[in-house]
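This report refers to the structure that appears directly beneath it.
The complex appears here without one of its protein chains, the remainder shown in place.
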Amino acid sequence: MIPNVLAQRYASTEMNDIWSAEGRILLERQFWIAVMKAQKELGLAISDQAIADYEKVVTEINVESIAERERITRHDVKARIEEFNDLAGHEEIHKGMTSRDLTENVEQLQSFRALELVARKTATTLIRIGERCQQWRDLVITARTHNVAAQPTTFGKRLAMFGEELHVSLKALEQLISVYPVRGLKGAVGTQMDSLSLFDGDKEKVLELEKKIIQHLGIPQLFTNVGQVYPRSLDLAVVSCLNQIASAPSSFCKTLRLMAGHETASEGFAKGQTGSSAMPHKMNSRSCERINGLRVILGGYLTMASSLAGDQWNEGDVSCSVVRRVMLPDAFLAIDGLFETLLTILNQMDVYEEVIASENRHYMPFLMTTTVMMEAVKAGAGRETAHHAIKKHAVATVKDLRNGTIEQNDLMRRLADDPDIPLDDEALASIMQTAHENTGLATEQIDDFMSQLEDVLGTYKLAGEYKPSTIL
Amino acid sequence: MIPNVLAQRYASTEMNDIWSAEGRILLERQFWIAVMKAQKELGLAISDQAIADYEKVVTEINVESIAERERITRHDVKARIEEFNDLAGHEEIHKGMTSRDLTENVEQLQSFRALELVARKTATTLIRIGERCQQWRDLVITARTHNVAAQPTTFGKRLAMFGEELHVSLKALEQLISVYPVRGLKGAVGTQMDSLSLFDGDKEKVLELEKKIIQHLGIPQLFTNVGQVYPRSLDLAVVSCLNQIASAPSSFCKTLRLMAGHETASEGFAKGQTGSSAMPHKMNSRSCERINGLRVILGGYLTMASSLAGDQWNEGDVSCSVVRRVMLPDAFLAIDGLFETLLTILNQMDVYEEVIASENRHYMPFLMTTTVMMEAVKAGAGRETAHHAIKKHAVATVKDLRNGTIEQNDLMRRLADDPDIPLDDEALASIMQTAHENTGLATEQIDDFMSQLEDVLGTYKLAGEYKPSTIL
Amino acid sequence: MIPNVLAQRYASTEMNDIWSAEGRILLERQFWIAVMKAQKELGLAISDQAIADYEKVVTEINVESIAERERITRHDVKARIEEFNDLAGHEEIHKGMTSRDLTENVEQLQSFRALELVARKTATTLIRIGERCQQWRDLVITARTHNVAAQPTTFGKRLAMFGEELHVSLKALEQLISVYPVRGLKGAVGTQMDSLSLFDGDKEKVLELEKKIIQHLGIPQLFTNVGQVYPRSLDLAVVSCLNQIASAPSSFCKTLRLMAGHETASEGFAKGQTGSSAMPHKMNSRSCERINGLRVILGGYLTMASSLAGDQWNEGDVSCSVVRRVMLPDAFLAIDGLFETLLTILNQMDVYEEVIASENRHYMPFLMTTTVMMEAVKAGAGRETAHHAIKKHAVATVKDLRNGTIEQNDLMRRLADDPDIPLDDEALASIMQTAHENTGLATEQIDDFMSQLEDVLGTYKLAGEYKPSTIL
Partner (left out) sequence: MIPNVLAQRYASTEMNDIWSAEGRILLERQFWIAVMKAQKELGLAISDQAIADYEKVVTEINVESIAERERITRHDVKARIEEFNDLAGHEEIHKGMTSRDLTENVEQLQSFRALELVARKTATTLIRIGERCQQWRDLVITARTHNVAAQPTTFGKRLAMFGEELHVSLKALEQLISVYPVRGLKGAVGTQMDSLSLFDGDKEKVLELEKKIIQHLGIPQLFTNVGQVYPRSLDLAVVSCLNQIASAPSSFCKTLRLMAGHETASEGFAKGQTGSSAMPHKMNSRSCERINGLRVILGGYLTMASSLAGDQWNEGDVSCSVVRRVMLPDAFLAIDGLFETLLTILNQMDVYEEVIASENRHYMPFLMTTTVMMEAVKAGAGRETAHHAIKKHAVATVKDLRNGTIEQNDLMRRLADDPDIPLDDEALASIMQTAHENTGLATEQIDDFMSQLEDVLGTYKLAGEYKPSTIL
């Protein structure tokens, strides 16, 4: 049998449990039992013994036996009903329900619990990023735009940038969870006619039954007007949110792959791990690459979700069925694998401060030209004159560095030698000494990010404790 | 010149104004003036006269002159700075700012205002749907699943189903608007170093300046930790939300196209419009098809948005630039064209009650078999016996109808003739007379939808007044 | 363990075998043995005994043992090397090779064989469609545009339309197969340095070795200039071609779902299958819906493929790895499931000739108005006068039909009664009698399609014999 590769190689046990056949069947049986209990409370003649008998066998899940039944009936829900009935020795479940009354609600419950799991792992990730922000709060690096040196920043700030993006995504996820509505027991076309028949037209009981079921599910919001299915734009909102969540990690990993190319940082090695035996110096960003790959995968599921949303015919059909069997579990398994990998990277990543310092030395004179000009003007130079001189020397220095004429950036010496710049070696050296302070409000911004995390810590109290499993 | 076809053929003037070159330049100039004013208040030496001179020429927008400047400088922002400076006769704008301090904030403002416009049009649409729900609240139709007859519902309920889906999407849009953070004045790499230099290191003034600017923009939330750009996962959230919003309209229009095929409903004609001269009977669902097409277009922009999110290198680059020039305006122009078209459909759509009644007659006996069985059992039939007889006759009736052996559904007569069913013509006729009542809680659900709309009416007080422009 | 749902529920054994862990490991081992043999022929000291020992154990595939090794080494290829070496008792495989020399070629072999399988199933499908075209060659139906009645055609022609689209796609697939280039043994960065070292710099031997390996693979074309990997735009071409192939089946199934809604045709039932027990009349287009769903799935994998193509950094990295583990097998499993389902539909589908005839009767007067006008002009009417009269009556008739004022289309009677139309009942009846001949060149077009299929029959001689497996 071909396994689901995302489940097998990347996702955690917890996420596997939500989406496994066994996990789903258990949720379905619990749902049927909850419906029976509620129906009994509302007056249907279902014996305590029957309910007890169902409860006794609820975990006796034999996937192969059910599959065998499906091969005969060609109907997956019917197969699962018969199996459960035979185990319990009763025929009391699924009364007044259609298949979709079962499957829609259970699939929504899977999605809902998976969303909550993703929220918790996002919180853990934010906490880990926060720790790294503090660790490297003051480590000055050369910020890059267009992939070339631009201005100084700190490595902590670079991390906080990705952290804050992730935090914004977490808030979107929390909003989605807070409004996510479940379909409920609406019958074959959404009118609740079947429930109404069951209770001989007693509307109050129909609504009461549904209310009790929603409490069982633990999903606060409920649709009123639906058809056979809940609207698939809700699945789009879910898969889109997972894509949003995955974006900050993906940008972080792209950046770490770039830094690895410059040997300023790396994703690190697991204890005992080394590079390839043929090339022992190589520290490949395999895990970062995997995260970028998982982001691409999520983009594919987003296209699927977008294709289903807006394609409902009348009260619904099942052209979405095979898509959702693939898209929903696999999108969640992918994001879960992403977080397992990301948490491992955050635990193992490393920076090379001397390489960073060397890079800073290489670029810093260029990055300080604005300050030099300001000081030159203060010391009496004309603005245009100073600007012209600085530009001339900067371009020449770049050229000489690239041509190998010089090995060290000597822009400051050139400026000192230029009579148009009324600053001597000492004055310029003094400017260069303050270079490391030119990170603007980088550290204050980090502090702000840390204070944002307090909310996260408050909401997800145990998130800090979570340890990712060992990754391949 | 090739025009933007979405702007030219489909979108409203209001949405065109947000995304036109002139509209954007005006927003930029207003932004620069707001920055100058704030800088002056915080102590920078900018004369009142200068500000007044800029304000005087703020609407003197000559796109061709700016384009000419860009052809020389190869820098779009620089071209717009020079044009505005030359018009005003000063060089006071853009102090302590980088290009992205201008463009990111203005593009976010465009997005934000466009989101608000979409919210208002969604509200108008919900109100129109509500009116139609009430109009056809009790009109019984044959609900379909898998595109074949399933159970009775009402046409109002079918509309409420799409309405509630749209309402859920509107709530998601409102959530997005409420948390949408703007980038602010963060400088070349996000550290606010340039602002800090401008104010000689006075951090309080830097933060104060930004606060004033945010007030000018009217966007309540603000990023703290960003790079050169705001994170592109925010654009993903925007474009995804537009896709979600477009989904209920798209499903509604698919369903209306299906109904037109059965002649139970149509999108209607504009006054004086007829079918093609060659085929005058044809009422093509052109507008519904257009909406389905616009939904597909939005799916393409979603793929673009998803590709940008998670692809940030370091503090940012401009590989997103050309994409966002296309994707952001065009996604908003597409959704706007969708609403203009949808509101026209909602105004003009029609139902054919006699065709609906005929369809109901054709299918109703099948749809009532559950009731017949229940009554037969009450009247003394064995459950299995009754089930077997009903199934036999139902299948035979379907076959005869399809083979043309019969023209009218005569299932009830067959059942009356079968001794296994202890119900006579009269009893069965009486069941059929109640058939129209078998719409479950359809009308109660509509009432619930109407009560949901009260919030919408409260929030968007003028939304009910909006009239779409004439569509092509 | 969570299974791959596409493999488990939808795809055939043959496609499962190509993409299973066991299938892949067998291909790898055969590849290593082919390399060893070629290396020996070119002078490397590898004993016949060693090769024989490897060959003896080639099918002893223990996936769990290999997985255990991978958990220790964290390197999937190394784990498989060690397993095979231990089984054979030698260390002779993988000489002068890097991991990608193994995996790229084997994955391309899997893709290539899967493409060939898809081509064969497409051919079978075309043959089945051809049979149905001939069966319903002359069955007149009401063609629809915009989902409303337009002109007569034949059902055979409608099928030939989808058939010819599929045939065009098959030709594209054949072109792809004919030019599909394999990466070959190019070493770690594509320079073949490792092979060259192995043969002490003898370039001829390096090229000769690769030539022999390509012969083993049976893929005619070979890349010369690659990096660590073959370009991922080739995967895009593959997945895109599968999407193209899936499109005609998807349009056919959408149309069959629409026809099922009108009861003019259905996808049929398996022997013994009936509708749901609650609604025995219902014949749901479940299989057609599944095909539309599988098409959506393929669209998602296309987005993934498109994201990888054009994202190569330098000589390559593995950010594509996890994506290709999911996308390649799953795209092929999806298209394979699509064909298994489609062939089942083509075997079981049914048409309801009386319903079709009734639909024709309903619309035919409208569809014949062009002919009526022509004849009226011949009989002396003014063109404008006739046009005006016909339009007036056509619109009135449509209105009366929809309002239930009339039940049968009586347009011809109205025209006969109108003095502006100089045609009597008899003349008009005669026009109506020829209506069924107004299918233009529909049957000639079908004949042309049948002649196109002769090439297909010639190329895929056994394709006609293939029977799909039983579907769920």
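Labels A, B and C are assigned to the chains in the order they are written; within every chain, residues are numbered from 1.
Methods note: contacts are C-beta pairs under 8 Å (C-beta built on N, C-alpha and C of every residue); 3 or more make two chains touch, one makes a residue touch a chain.
Quick caveat: nothing in here was measured; it's all calculated off a predicted structure.
Asker: Could you tell which one of C:Val179, C:Ala270 or C:Ala379 touches the chain left off the display?
Answerer: If we include the chain that is not displayed, C:Val179 is the one touching it.
Asker: Just one of C:Lys171, C:Lys211 or C:Lys399 touches the chain that is missing; which is it?
Answerer: C:Lys171
Asker: One chain is left out of this view; which of A:Ala67, A:Ala357 or A:Leu457 touches it in the full complex?
Answerer: The missing chain is touched by A:Ala357.
Asker: Out of C:Arg137, C:Lys157, C:Arg290 or C:Arg414, which residue would touch the omitted chain in the full complex?
Answerer: Of these options, the touching residue for the absent chain is C:Lys157.
Asker: Which chain A residues would touch the chain omitted from the figure, given the whole complex?
Answerer: 144-150, 257-258, 260-263, 274-275, 277-286, 289, 303, 307, 352-355, 357-358, 366-367, 369-370, 387, 390-391, 394-395, 397-398, 401-404
Asker: Considering the entire assembly, which residues of chain C contact the chain that has been omitted?
Answerer: For chain C, the residues touching the absent chain are 143-147, 150-153, 157-158, 160-161, 163-165, 168-169, 171-172, 175-176, 179, 181, 187-197, 203, 206, 223-228, 231-234, 236-237, 240, 243-244, 246-251, 254-255, 258, 292, 295, 299, 302-303, 306-307, 309-318, 370-371, 374, 438-442, 444-446, 448-449, 452.
Asker: Which parts of chain B are in contact with the chain that was left out?
Answerer: Answer for chain B: residues 1-10, 16, 19-21, 70-71, 74, 76, 98, 188, 257, 270, 273, 278, 284-286, 288-290, 292-294, 296-297, 299-304, 307-308, 313, 317-323, 325-327, 329-330, 333, 337, 472 touch the chain left out.
Everything below uses one rule, namely that only the chains that are shown with their structure count from here on.
Asker: What rotation angle takes the CA atoms of chain B onto those of chain C? Round to the nearest 5 degrees.
Answerer: Copies differ by a rotation of 180 degrees.
Asker: Counting only residues that touch at least two other chains, what does the list for chain A look like?
Answerer: 188, 292, 299, 302-303, 307, 313, 317-318
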